[in-house]
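Removed from the display is one protein chain of the complex; every other protein chain stays in position.
Moving on, here comes chain A:
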Amino acid sequence: MVKKKLFGLMAIIVLSSVLVACSEESGSSDGDENTISVWAMGEKGKKLKKFSKKFEEENPDLKVDVQAIPWDRAHDKLLTAVASGNGPDVVQLGTTWVAEFAEAGALMDLSEYVEDYPSFAKENYFNGSVSTMKYDDQIVGIPWYVDTRVLYYRTDLLKEAGYEEPPKTWKELKDAASKLADRGEEYYGLDIDRNDQITPFIFAWQNGYKANLEENDLNFDSPEFKEAIKYYTSYFEEGIAQAQQGLDIVQAFKKGTKPMFFSGPWMINIINDQAPDLEGKWATAVMPKKVTNTSSMGGANLSVFHNSDNVDGALKFISFMTQVDTQIEWLKASNTLPSRTEAWEKPIMKEDPMYATFGKQLEHTKPGLPTPQFERIAQELLSTIERIVVGGADLEEELKKFNKTAQNLLEE
């Protein structure tokens, strides 16, 4: 009899320990009052772990617990945090996600703290960033680092095609690209990443497209938008850009088969590492211009999670990360561009020609449409473009359909 009782007891112990283990894992993020838990994404998250030691030295009573989350799992992880209410104190958010999570009420309104922490003021940041800070008149995030797309090009190959300087207008870009594509069958002029959701919008903005979100009008049926998509798809139709997935862009850039492409600051290091013999043969330039030469405003903001139990610590940490000096240090540690405009006045930013290009481009940028449905709309646009480029569908008709779908999504 005793034995049987023991068995039952053991079963209960095993079961309860399993349950405890489960609950422990989900509860690990809320620590004691002196710990600031931070969720940061990707490689930066790993580097931030080391970097935050400096913050701990300045604030000996606080401890920073950084969790690095891979980018492709970040969205899922944030969803679970919203669902369970068990998030970190400080969370890094990609700028295109701000509207989505702000609408869900997952981010704290920081408006009342701006007086105490001057680095939170919107005057410190680029125009393109400022709109990512706000949602419904609340300040929900402070720009941490920025990025934008610029034109990467092979100086030597463009020279051969008769371009001493990078193309400055849409017309020149098309002309240079077609000349480069005419070199042979394997050769292309410009690489456009069809999976990149912001590129079509960049073209549209450059063509003077504007969404009217106040009146719930996305304006996707405007001639400006249509013309931009036509321009974008023409590169594939004329064989100037490769419609199929081909060689990795760095390899193709090295080989010279794809001598121009649009990308962000992270590409500088990748090219330097993977194609060191290209040194001196490539450069970056601001976007070619149609009406404007607008590019995208990307990057990440730091936000405070709505039920953080260490708001003061979180604010201190964000304030530390957005100091001009910290941002310059962070640039050296992680190669991400500072969000503070003041940091761009420093010599290191002005003297390096690569950074200087980005500095110039950052003055003409726009973030993705500030609506929670942006992700969905952008994905729809990419499939629409895929149908036109790969499936050979009619552009007018597809865009009409896309406009309807997008408008429905917005009004839902």
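Operating definition for what follows: contacts are C-beta pairs under 8 Å (C-beta built on N, C-alpha and C of every residue); 3 or more make two chains touch, one makes a residue touch a chain; residues count from 1.
Following the convention adopted for this analysis, contacts and distances are computed from a predicted model.
J.: Given that one chain of this complex has been left out, which of "Sugar ABC transporter permease", "Aldehyde ferredoxin oxidoreductase family protein", "Protease HtpX homolog" or "Transketolase" is its protein name according to UniProt?
T.: For the chain not displayed, UniProt's protein name is "Sugar ABC transporter permease".
J.: In the whole complex, not just what's shown, which of A:42, A:208 or A:246 touches the removed chain?
T.: Looking across A:42, A:208 or A:246, the contact with the absent chain belongs to A:246.
J.: Of A:118, A:223 or A:391, which one is in contact with the hidden chain?
T.: Only one listed residue reaches the unshown chain, and that is A:391.
J.: For the chain that's not shown, point to the residue among A:104, A:278, A:311 or A:354 touching it.
T.: Residue touching the absent chain, from the options given: A:104.
J.: Take the complete complex as the reference. Which residues in chain A touch the chain that isn't displayed?
T.: 4, 7-8, 11, 14-15, 18, 75-76, 79, 82-83, 85, 100-101, 103-106, 244-247, 306, 372, 375-376, 379, 383, 386-387, 390-391
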